[in-house]
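For this depiction, one protein chain was excluded, whereas all remaining protein chains were kept in their positions.
Letters A, B and C name the chains as they come in the text, with residue numbers starting at 1 for each one.
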Amino acid sequence: MKILFFAGLKDQTGTEEVVWEKDEATVGEVREYVLSLFPHAYTVKQAMAAVNEEFVQETDTVHADDTVAFLPPVSGG
Amino acid sequence: MKILFFAGLKDQTGTEEVVWEKDEATVGEVREYVLSLFPHAYTVKQAMAAVNEEFVQETDTVHADDTVAFLPPVSGG
Amino acid sequence: MENKRYYITDSPLNPLELQQLVTKPEAGAVNCFIGTVREFTKGRRTLYLTYEAYEKMAEKKLAQIGSEIQEKWEETECAIAHRTGRLDISEAAVVIAVSSPHRQAAMEASSYAIERIKEIVPIWKKEQWEDGTAWIGDQLEKNRYPRGGPGKEELEE
Partner (left out) sequence: MENKRYYITDSPLNPLELQQLVTKPEAGAVNCFIGTVREFTKGRRTLYLTYEAYEKMAEKKLAQIGSEIQEKWEETECAIAHRTGRLDISEAAVVIAVSSPHRQAAMEASSYAIERIKEIVPIWKKEQWEDGTAWIGDQLEKNRYPRGGPGKEELEE
């Protein structure tokens, strides 16, 4: 699965995206994985999550072909 | 004093303006004068009145140099 | 017409021009309201409209609305133009532009402006239908002047 970072969270991880070779995980597990890779990326803790461009909840399942995005609080407009 | 008519009221009087040679009158008297000239101009009865481009009340005084306008209910916008 | 913020014109209105008149570094929002000629009203088809104005007074009253807005909503800038003459379907009859530091004021003030235009600005609309024509009266239906004049409140500058 592909994992995307934006804005302040991208600054914290130092990358736009990472790939996790995994068949299946909950959103919560993906979040834990990101924190294990980037312990200082604290924004991921309060980031909204989206899978394939739709908001998801913590217990939803992510599959190998999916794209997960962690979205810091938005500030458009 | 100059007396102006607009929109539907102008259609009823058949003219844009009349001049009344008079030193002083109340707005109410000007209104009566218009009705005496144009008995079928019924819209003048419910028209707002303005003197020199400001709304006035029925008992306000109009002087010889003033311009009175009778304004049918507005419908701009 | 350049730089005039409150005007009546028989030329097509340019919303961008009004937006630019109110844009300033202090503004975080510009709201631009455009009243357009609608083809159908209650099932009846309009071919075109004709607007007539008591031009000199109408410009004064538009400017008055601008002053009222600046008094009610701090740091707003305002510009309003109304067109006269014949207008075809979808053409703009009125454009109201308001800028403000924060979005809510610009929106509320635009709404206030259109309501006030329908109350105090001497402009009249004539509808041309397929089977007739008529001057349209007070559309707000809330402002009747049985004694021939507005109340005290309306008279304040």
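Note that in this section a contact is a pair of C-beta atoms (placed from the backbone, for glycine too) under 8 Å apart; a residue touches a chain by one contact, two chains touch by 3 or more.
These figures come from a predicted structure and were not determined experimentally.
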Left-out chain, listing which of the shown chains it touches: A, C
Full-complex contact with the absent chain, from C:F33, C:Y51, C:W73 or C:W135: C:F33
Chain A, residues in touch with the chain not shown (by the definition above): 4, 6-8, 11, 27-28, 31, 45-50, 53-58, 69, 71-77
Residues in chain C touching the chain absent from view: 15-16, 19, 23-41, 89-90, 99, 101, 103-104, 106-107, 110-111, 114
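Rule of thumb we're sticking to: only the chains that are shown with their structure count from here on.
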For chain B paired with chain C, centre-to-centre distance based on mean C-alpha positions, whole Å: 24
Euclidean distance of C-alpha centroids - chain A vs chain C, Å: 49
Per-residue overlap in chain A, given as positions that touch at least 2 other chains: none
For chain C, residues contacting two or more additional chains: none
